[in-house]
Structure formats: C-alpha cells, structure tokens
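Please read the structure below before turning to the comments.
Here the complex is missing a single protein chain, while all its other protein chains stay put.
In this document, chain identifiers A and B correspond to the written order of the chains, with residue numbering beginning at 1 in each.
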Amino acid sequence: MMKKDNISKDLFIKAKVKEDEKDKIVRPKLTALQDGWIRLKKNKAAICCLFILIIIILLSCFAPVFSKYKYYETDYLITFNSPSPDHWFGTDQFGRDLWARIWYGARISLIIGFAAAFLDLFVGVTYGSVSALIGGKTDTVMQRIIEVLIGIPHLIIVILLMMVLPAGIITIVVALAITGWVNMARLVRAQILKLKNQEFVLAARVLGTSNKEIIKKHLIPNTVGVIVINAMFTIPSAIFTEAFLSFIGIGLQEPAASLGVLINNGYQVLHNYPYLLIFPAVVIILIMVCFSILGDGLRDAFDPRMRK
Amino acid sequence: MNEVLKVENLNVDIRTQFGDVKAVRGISFNLNKKETLAIVGESGSGKSISVKSIMQLLPNNGRISKGSITFEGDDISKFSDRKMQNIRGSDISMIFQDPMTSLNPTMTIGKQINEVLKKHTNMTKEEMKARALEILELVGISSPDKRYKQYPHQLSGGMRQRVIIAIALACDPKILIADEPTTALDVTIQAQILDLMKSLVEKMDTSIILITHNLGVVANIADRVAVMYGGKLVETASADELFDNPKHPYTKGLLASIPKLDEDEQELISIPGTPPDLMMPPKGCPFAARCKHTLKVCEESMPEYYKISKDHLSACWLLDERAKHISIES
Partner (left out) sequence: MFKYICKRLLYIVLTLFVILTATFFLMNKLPGTPFDDERFSMLPPEDQALVLEQYGLNEPVYIQYLKYVQNILKGKFGESYVYAGQDVSDVLTHRIGPSVLVGAQAVLLGLTVGLILGILAAWKHNTGIDYFTMIVAVLGVSVPNFVLAALLQYFIGLKWGILPVAFWESWSSSILPSIALSVSVIAMIARFIRTEMLDVLQQDYIITAKAKGLSKLKVLMNHAVRNSIIPVITILGPIIVNIFTGSLAVENIYSIPGIGSLFVDSIKMNDYSTIMAICICYSAFYILVILVTDVLYSLIDPRIRLISNRAE
C-alpha cells in the first residue's frame, strides 16, 4: 500500500466510470459441457483409461483382421504352444491362435456391452420419461410395475431366459436388457421430476415457454448426463454378466469366442497352461477397470451431485 | 484491560482449481469485554471466512497467510490444533447459520450438549445432565427434560438454533461468534433469537461477534459495527454513529437500501454492480467499480483509514484533504 502522502494531488479528480463494466462478469463463461470437459481432462486416470479403451477397441476391430490366423482355425500340430513370435499369446488345445481369439472375443464382449447398454438406454429412457412427463395415473401405474419388477433378482431371469432362448449374442443382449432397463427408467424419471420442479424450469414456464421448448432446452440437456453416466456403468456390467454366463457354461458356446468363453476354456487347462487363462483375464480386467474409472471420472466431471 | 480479542492485519487465502482467492485482505479489529461487534457485508465479502479463521475452522483449502489474532495475550492463529481444541467451545464458541444442518441428526440433543461439557469440564454424568438442563432452560426451551432425550428432527428450526446457542454457551465462553444466526429463520423467530442473545449477554460476561448482512439485526443488538467489502474492512464505528453519520459510500449505499416503512418511495434502492472478483483483487479501493464518486486515485491505491471520531474509522479517499473540492451529491 502506498503511503497516502505520496499520492499526487492530480489523482483526486473524478474518474470516468464505465457503466457497462459494473455488471461485467470477470471469469469466462463456460457451458456445462465445456466445464465438465475441463474437469475430466484434469482427471489423469480417467483420460488414461479412455486411451486404453480406445486402443482395446481398435485392437478388437483390427487385430483379428490383420492376424494371419483366424480365430476358429485349428491346427493340431501346434496345440498348447507357449507364446512365441509366431503366436504372440500362444495357442490353445486345438492349436488356435490366442491373439486372434482374444481380440475377436473382446470384440464380441464389447459388442454385447454396447448393445445391452444401448437397448437399456432406449427402453429405460422411454419408459422413464413417459412416466415422468405424463404423470398422474399413468405414472402411478408405471411406477407400481417398476416396484414389482425391482424386487426380482436379475440373474435368475437372465439365466432362465438363457436356457429358453437359442444360444447366441442376441439372446444375451435381450436377456440383459429385459432386466437392466428398470434402473435406467427410475433414474430418468427421478431426474425429470426433480428438474420439473426446479426454479429455472418454473421460471421458464412463467415466462411462457412452451412445453416442447422446455423439454428441448432444459429437460434434455440436464438429463443427458445422468443417462450417459448410467450407460457407462451398464457396459462393464453387461460384459461381466456375459463372461460369467459363458464361464458357468450357459452363455456363448465354442467355437464362438467371447472373453468369458476364453476364460472358461483357459480355466479347464489352468493347471498346465496358465497363460490361456491369464491373457484373456488381463484383457477383461483392463476393460472393466477402464470403464469403471472412466465412468467415475465422467460422473465427477459432469454431475458432481450424483457422486453418491 | 478491557480488550478480549485483537485481530491485526489478517489475511486469508482460499485455494481453488483456478488459483488463490484472497478472501480476506488485511483486516484489523478488536473486541471489548461484554461488547457486541457486528461485521456487516454482502455475501462473498469475506466476513464468514474471517471469523472462521479466528476459530481455525477454515475449510481444508483455506489458510491464514498473514496477520495475528491475539486472545488473552497469545497469538492463537499460531496455535496447534491440539491447543486450539481447548479454546474452541470453552473460551471461544461459535454458532452457525443453518440450525437445520448444524446438529448431528443421529444424536440426541442431550448427548450433543454433554459432548462439549465432557471435553472442557470435569463434571460427573449427573452434573453434566443438570448443567445441560439448566442451559436449555436458560435459552428458553420449554420442558428441557423431554427435549434432552429428543433428536434434532423433532425440534423446530427456532428451537434447534436455541439448542445450538445452548451448546455454545454451555462452558461460559468469553467470546461467542455468531455466523448469521438468524438468516435461515422465519422473521418472527429471528426477533426471538436476537432478544435471547441480547438477554444472554447481559446475564453472562460474554462478548459477541455477530456476522450478518441484515442491518436491522445490527441496529437491534450491536454496540459497534464493522463494514466489510471485498475482503477489507471499509468502515468501523459505534452502531449509533454508523447509522447517523456514515462516511463510506458503501455504508451509505447499504443504509439507503433498507426499505423504509414511513416513506412513500415505491422503488427499492440498490447498489448497482457486483462485488469484485477476489481471485484478481483490484489494486485500489474494492468498491471503486461500483461507487458513485469514484476518483482516479480510488482505482490506483487503497485508501488508509481516516479517523472521523474516537471510535469511527473509514477508508475512503473522499475523506482526504485533497478531495475537499469534490462535491458529494447523493
């Protein structure tokens, strides 16, 4: 601080006040999306996981294409070969190349994960938003149905469906979606109901904004976060369930490959050829870890209040 | 000596992801025995942070970067947490803004009062209960026996605030810091709580630091007032003098913005503009950007305190000899 006597007398004149600057907001304006992205970028673990996931997805797309072996190609001369320059991850009991099989399997697992999440999202969001937007009796009935369904342990239904329907990817996806959408529907309904009563939506309504506009401008942008974040957690759980079903022998069947099938296969010969279990196990663990950390990161970045 | 607390050149920084916020920038004040000092200012002026730093209850990202806080001859701003624990709740206690969230919802009222007695006294269980009931009675809670066993959610907001005051006063503190104690309450309850605090000061030897943005509260209870703006104290005076003869344009603005019942004015008067961003505090007077009478010097450097009378200080360049030629039309 300057001593007051050192200050020149000339300064004691009226300053020009810039009227428009009085209300200026100094910090840059950020949309919720930009703000979230900045926060996500600071989360190094989440960004790292995003990269690993991209690499895994690329590998699962292209590795089987560029490999000189096909995932179903058997060669009885080279059964149980340890990892070598020729077969990077070794070969299994039928002499199939594990590298090709793992990435093909990862592809199947990822497809199942994404498809189940998408179906979940589609059914759940429709059900939830219809229930919340229409309200009244419809909402009550729809909620009662959900309350009955929520008590059913998912796994039981999935297993029963897997036994009834013909084995295959579509069956698994359908079985997962039939049980999975309930959660999404509840989340979406809760979020919309919460928003409907919030001041800024009420304000928009008072200002005469039409329902359509309110849905477009307020409800959708503020619900997308919840939906995406929930879907991010559905994907690994679907991948896990598929692997689990295949492991206990009611998921996909050989020679089709998913990470679960490969792990099951590897487990049969674990005693002598542990690498047949360890390689697919590492890949599935990587996928699960990355989705889980990325999901957490997204949630923290885009919706800190949802942290619970 | 009459002085119980002396704060000198207190600076508090809050770390955020965008940089340090200089929430409090060199404030000094003192508190006398049995005196009620009100610190007034709008949200974000740093008043709450200042008193939290006295108790060393700043959030984890906040720290006292400079200055001293003298209590009974010791600079308590340098105290370790362990030493501070003996002061909190017994010598200096604090009550908070929101009575709905300031009590532990899973613990009975009695237990929450006993906690503070257990820490600072050597009372037996029976003595603690007796003291708890006594103090509940003192803060005007009817049937304290019943309330003693109840949980916070069974009490109304006003009653909870009384309980919080009871906890704060249980050990006869020398200083009671009240951080907006009435803001979250209904207007009728506000008056009750203020009356309670006033009567308690008279009964006990307690000095009060009252944080508020409500000048009505100030007029009701305070002996002296400190006006805070942008992390700085801009004016201090006795309550009467401040209301009669405000010197700082910000104080004048605040007083003008009190709605008056006896006048016909239809419009509420407000001070245009927003408080400065304390991430990048202005080098001059923090109020310069909103002041009606801004001088060039105001934007260049922070004014010092001009002594108006014995107890009245104001930091405004308009009070300088060299600004005499400027007419202040308001």
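Operating definition for what follows: contacts are C-beta pairs under 8 Å (C-beta built on N, C-alpha and C of every residue); 3 or more make two chains touch, one makes a residue touch a chain.
Predicted model, so just to flag it, every value in this text is computed and none were measured.
Chemist: Who touches the missing chain here, A:F12, A:Y127 or A:F240?
Modeler: Checking the options A:F12, A:Y127 or A:F240, the one contacting the hidden chain is A:F240.
Chemist: Among B:K47, B:R88 or B:K232, choose the residue that contacts the chain missing from this document, as touch is defined above.
Modeler: Going through B:K47, B:R88 or B:K232 one by one, B:R88 is the residue touching the chain not shown.
Chemist: Just name the one of A:V201, A:L219, A:I263 or A:A301 that touches the chain not displayed here.
Modeler: Of the candidates A:V201, A:L219, A:I263 or A:A301, A:I263 is in touch with the missing chain.
Chemist: Could you pull out which residues of subunit A are in touch with the chain that's been left out?
Modeler: On the side of subunit A, residues 147-149, 151-157, 159-161, 163-164, 236, 240, 243-244, 247-250, 263, 267, 270-271, 274, 277-278, 281, 284-285, 288-289, 292-293, 307-308 touch the unshown chain.
Chemist: Touching the hidden chain in the full complex, which residues of subunit B are there? Just list them.
Modeler: So the residues of subunit B touching the missing chain come out as 55, 57, 81-82, 84-90, 93-94, 96, 98, 101-107, 115-116, 119-120, 151, 153-154, 164, 167-168.
By definition in this document, only the chains that are shown with their structure count from here on.
Chemist: Quick one: which bits of subunit A touch subunit B in the complex? Just the residue numbers, please.
Modeler: Residue list for subunit A touching subunit B: 1-2, 4, 7, 9-15, 17, 21-23, 25-27, 42.
Chemist: Under the definition above, what is the set of subunit B residues touching subunit A in their complex?
Modeler: Subunit B residues touching subunit A: 17-18, 272-274, 277, 279-280, 288-290, 293-304, 317, 320, 322-323, 325-326.
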